[in-house]
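The structure appears right after this line, and notes come after that.
Of the protein chains in this complex, one is absent; all others appear in place.
== chain A ==
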């Protein structure tokens, strides 16, 4: 019995390039247009479409799960899901703990949004989401950093007057500014931050990383990734 079991295990490892055939995709679900929960309660957005396409190309079955941004890396490392696809910028600090695929979104620009034109973003109170590159930037910029657990709360803080400005990805803020009817506006200069957005994986999951990397490359080559980027982020977006 023991022999059969171990042979079976060996066959399982040798048989497929990937030990798993269901890949659990972890996302935040609160960061439109990257990822959000639609009216039907399903994960939607750029990363949903991208992720489904990547899984189709890598011939994997994918399931979507949402997780708090705060604990998104610990839960990946402990195996609650297999990838992080949540608008996460590739940074050296994160790369020490997890691995990234190549970027599927070029290095992003972050921007300040405030309720009035005359806000000084280097001395006022600036809100940002906890554990993001934006929070790190604000902390170094001289402004007082006000951290929130979700992106939505960072914007709500500006509306309520708790913060003078919010600092986040330009693409996240753009639809909000457009929908606010003049209440909110971009202030200051945009700041290029991070090394592009990539998919996060456990350092030991090299097979899965290679499969996803190959799928991203093929999407870059045939232009489908650019189409997706334009669809979700508009004509102004940087493409490959």
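As a convention for this text, a residue touches a chain if its C-beta (ideal position, glycine included) is under 8 Å from a C-beta of that chain, and two chains touch if they have at least 3 such contacts; residues count from 1.
As a convention for this text, contacts and distances are computed from a predicted model.
Engineer: If you look up the hidden chain in UniProt, what protein name do you find among "Peptidase M48", "Methylaspartate mutase", "Amino acid ABC transporter membrane protein 1, PAAT family" or "histidine kinase"?
Structural biologist: Hidden chain identified via UniProt as "Amino acid ABC transporter membrane protein 1, PAAT family".
Engineer: Which is it among A:42, A:59, A:162 or A:227 that touches the chain not included here?
Structural biologist: In the complete complex, the chain left out is touched by residue A:42.
Engineer: Thinking of the whole complex, not just what is shown, which of A:49, A:120 or A:152 touches the missing chain?
Structural biologist: Reading the full complex, the residue touching the unseen chain is A:152.
Engineer: If I consider the whole complex, including the chain that's not displayed, which of A:24, A:57 or A:220 touches that chain?
Structural biologist: Hidden-chain contact among the options goes to A:24.
Engineer: What residue numbers in chain A mark contact with the hidden partner chain?
Structural biologist: Residues 2, 5-6, 9-10, 12-13, 19-24, 29-30, 32-33, 36-42, 44-45, 63, 65-68, 70-71, 74-75, 77-80, 82, 97-98, 150, 152-153, 155-156, 159, 175-176, 178-179, 202-204 of chain A touch the chain that is not shown.
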